[in-house]
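Shown here: the complex without one of its protein chains, the others still in place.
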Amino acid sequence: MRKDAYIVEMRRITKRFSGVAANEDVSLGIYKGEVFALLGENGAGKSTLMNILFGMYEPDEGEIWVRGGKVSIKSPNEAVRLDIAMVHQHFKLVENYTVTENIVLGMEPVKRLCGVLPMVDLKSANEKVRELSRRYGLEVDPTAKIEDLKVYARQRVEILKMLYREADILIFDEPTAVLTPQEISALLNIIKKLRDDGKTIILISHKLEEIKQVANRCAILKRGKLLDVLDVSTTSTATMAKLMVGHELSLDIEKPPACFGTTVLQVKNLTVENKQRFTVVNNVSFSIREGEIFAIAGVSGNGQLEVADAITGMCAVKSGNIILDDSDITHKSVRERNQAGISYIPEDRQQTGLILDFSLADNLALKRYHTPPFCNGMVLRKSAFSRYANELIGKYDIRGGGANGKARAMSGGNQQKAIVAREIELQSRLTIFVQPTQGLDIGAIMDIREKMIQQRNNGKAILLISLELDEVLACADTIGVMYNGAMINIAPADSISANEVGEYMMGVKKYEESYA
Amino acid sequence: MPTAIAGGAIAGGLIADVVIIDGLSFALPLLIIAIGGIYSERSGVTNLALEGLLGFGAFCGGLFVALFGTRFAIGSTAPMYLAFLCAMVGGAAYSLLHALLCVQFRANQVISGVVVNIVSVALTGFLTSQINASVFGAPSNKFVLSVSPRVTINSFSQIPVLGAVFTNFYPFEAISLIMVVILWYIMNRSRYGMRLRACGDNPHAADAAGAHVTRTRFAAVMFSGALSGFGGMCFAYSISNNFSPSIYMGAGYLAIAALIFGNWKIMPTFAACLIFGLARSGAYQLVKAMELSSSFSDLAMTIPYILTLLLLIFFSRSNRAPRALGEIYDKSKR
Partner (left out) sequence: MRSRTRKLSHPIMSLLGNKRWQFISIPLFAIVCSFIAASIIILIMGKNPLSAFYSLLQGGGFLPKPNYAAYKSVFTDFMDTMDALAVMILASLSVVAAFRAGLFNIGVSGQMLLSGFVATVLIGYSDLPSAIAKPLVIVIGIVVGALVGALIGYLKHKFNINEVVAAIMLNYLFQYTISYVINTRLADPVSRQSREISTAARLTLVGVQLGGIKMRVPLAIILAILCAIALLLFFTKTKQGYEMKAVGLNMVSSRYAGINTGKTTVVSMIMSGALAGLAGTSYYLGYYASIQPNVLSSTGFDSIAVALLGNSHPIGVIFSSLLITALSRGGTYMSSIVGIRQEISSLIVGIILLFSACGSYIRHIVDQYDYKSERGQS
């Protein structure tokens, strides 16, 4: 490794979005063949910086040098031409295409039919993909359709896409956020293998342990500015954490011992099919008591979301029963369930939880508009809407735009605060939190977790569904693990270790007791 | 508007033959227009503009014949083929308007389609009258075309029932069939088709993979313009032998119905168009065979539409539009 020659150098990069600086005067250099980590909280500007390198955004100021030459990267295509590739946090895959079709898209191999007609040669492409995946230990079926693949496999497709393009500067944007501990270590091994193969890797992350494991050097960003570049092997995680957050990292929330009451929700032998008649939830049973946070851990796509949707009435139940406080709600409408006492903070806050083009006041009343005081017979009372909105804005500190501003104009954190406020104010017996802190900054994460635990302390039943194991471990009283649509283990949180949960999530560990 | 009835050669022939002959001469142009729609919609651009595109295309073809038709020898078919070429070029050029509005100007694609139709009706109406008045000095809203020849392949036409397919067909029907094969191949086997379909499913993925979304969609919409122009020219020749505002008889909307019926796939759409065309000519022949008054043909004309609605009730359940259809592609959003 030549210490004097950077393969990528970003000089004094500044990027602003509507006047707000996402990156300010950031300069860094990356050596060939190293794993370079970008560390920082959500919103620190890591992704923006890498999107600039990948040509998604153009910097307002600053220069980029690649392999000793100054370049201007105006589009991802130009980045690809410089052998730069990126795995985005949200995978960019065509759902109804096969693995191979996705990998070759944009660089399709062409053969000539009868020596004349050019056509995409999928057969040889399949072979090439198979060979690549064997070489790097990225097993995946080239002919499988993306929509049938699990998250880790989709990620592998993204990695194969980069390798197929023979990129040698690989950017990973938060690659481990939705993986199990076991999948994470497999991914980290792949990253090491890629580095040993001579690739340069840039890893965006906010998880210190994995940076410690694979990275050579690490840059710490905070509020768009570069704080420091550290040699990972000689720096302790505590120092990195301190730099990143600005004070000692404390993600622990005060959580008084649990005090369970009567059973609020009972799910018995629940089975759910998706639109393609495929069983996605298979014979799942569990129950939640007053004052209990029941968390379902699991890798994305193992049926957790469908459990939440089935309980709230967003999707139909094939068989089984859902009982809320002794009344069977299995076939009730969404509205009836809401009124029976279910609050739901959905996974997709923008597409499900809010109507983005409605005002904040309209959104806050989304589940109450049809009841007094918001409505008198058929007629809405707008004064009640704004009074209620202003009350919640104060109580939950929802910022941006005020009661009449559109939800679209608010930041992600405030959008989520609005949803949480609305759902908690319903004072429901059961509140379902799905991925409640995804993509939020630390302040908002702590705020929402505190609210959740407060609800539990007030004797409400909570169902938490999270893909982030840390979150499950930090909040749950009871942990259920779902794998392949089945609930394969339920245990009190204090009786199970992170690793054990991980093994269940992978389906490695089998049933210990049957809940069927 | 009655379909052109096959000429005297088969008068007194089997009704089934006439049904097939007339049915195909309606179904094939409809299919070509519908495939145009499929190209546009599979790339993610809703295309309600087919009606306007086919009208404008036919106008261009008609204009060509009106301006230059007399320079060719009488009976020459060259002006006809050149008219088809002009119709395709004109349709493609006019479709740029829809592409520009939808892809570049972020207009609501449904609205853009409707507006493109309205402008097409207004523009062709205006230009036809204006050109007739100022160039030919005759107040007319039509361009008269020559009569398209019809072809019969003798060796095949003797096959019972199916022989009618090879009897008395227009040359453009044969061209249409060849085009269908080529278009299917481009859509499903070529590099461009693969990118086009990706743009309609997940433009962000297509863009990240280096398929140029804007360019691909522009091309797809132009495909739909060219194909609609071709189909419009077919109707101009087969139905009335002239270009007049009556070309806007709703074939474009029918093509949209056919492609949705066909679930945005070429072969099922082919089936939909065939059912429709045959039901149409069948109903028409039924009125004739029963020696009912011609006003019954209006009633008979409802049969294909009722049939389509009924079939839709059974086949719409699993219909799934391209995922990104109608969405404005914005790079900065995810």
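Letters A and B mark the chains as written, and numbering starts fresh at 1 in each.
Rule of thumb we're sticking to: a residue touches a chain if its C-beta (ideal position, glycine included) is under 8 Å from a C-beta of that chain, and two chains touch if they have at least 3 such contacts.
Remember, it's a predicted structure, so these values are computed and weren't measured experimentally.
Undergrad: May I ask which residue of B:25, B:112 or B:269 touches the chain that does not appear here?
TA: B:112
Undergrad: Can you work out which residue in A:25, A:60, A:273 or A:325 touches the chain that's missing from view?
TA: A:60
Undergrad: Please pick, from A:153, A:229, A:323 or A:355, the residue that touches the omitted chain in the full complex.
TA: Among A:153, A:229, A:323 or A:355, only A:355 touches the chain that is not shown.
Undergrad: If the hidden chain were put back, which of A:346, A:413 or A:485 would touch it?
TA: Residue touching the absent chain, from the options given: A:346.
Undergrad: Please identify, in ascending order, the residues of chain A that touch the omitted chain?
TA: Considering the whole complex, chain A reaches the absent chain at 16, 18-19, 60, 312, 314, 333-335, 337-338, 344, 346, 351-358, 362, 366-367, 369-370, 375, 378-380, 382.
Undergrad: Contacts of chain B with the missing chain: which residues?
TA: Within chain B, the residues touching the omitted chain are 48, 97, 101, 104-108, 110-112, 114-115, 117-119, 121-123, 125-126, 129-130, 133, 250, 253-254, 256-257, 260-261, 293, 295-296, 298-299, 301-302, 305-306, 308-309, 312-313, 316-317, 319.
We adopt the following convention: only the chains that are shown with their structure count from here on.
Undergrad: Quick one: in the complex, what on chain A touches chain B?
TA: 56-57, 76-77, 80, 86, 88, 90, 92-97, 101-102, 105-108, 110, 113, 117-120, 161
Undergrad: Can you tell me which positions in chain B touch chain A when the two form their complex?
TA: 185, 189-191, 194-195, 197-198, 201-202, 204-212, 323, 331-332, 334
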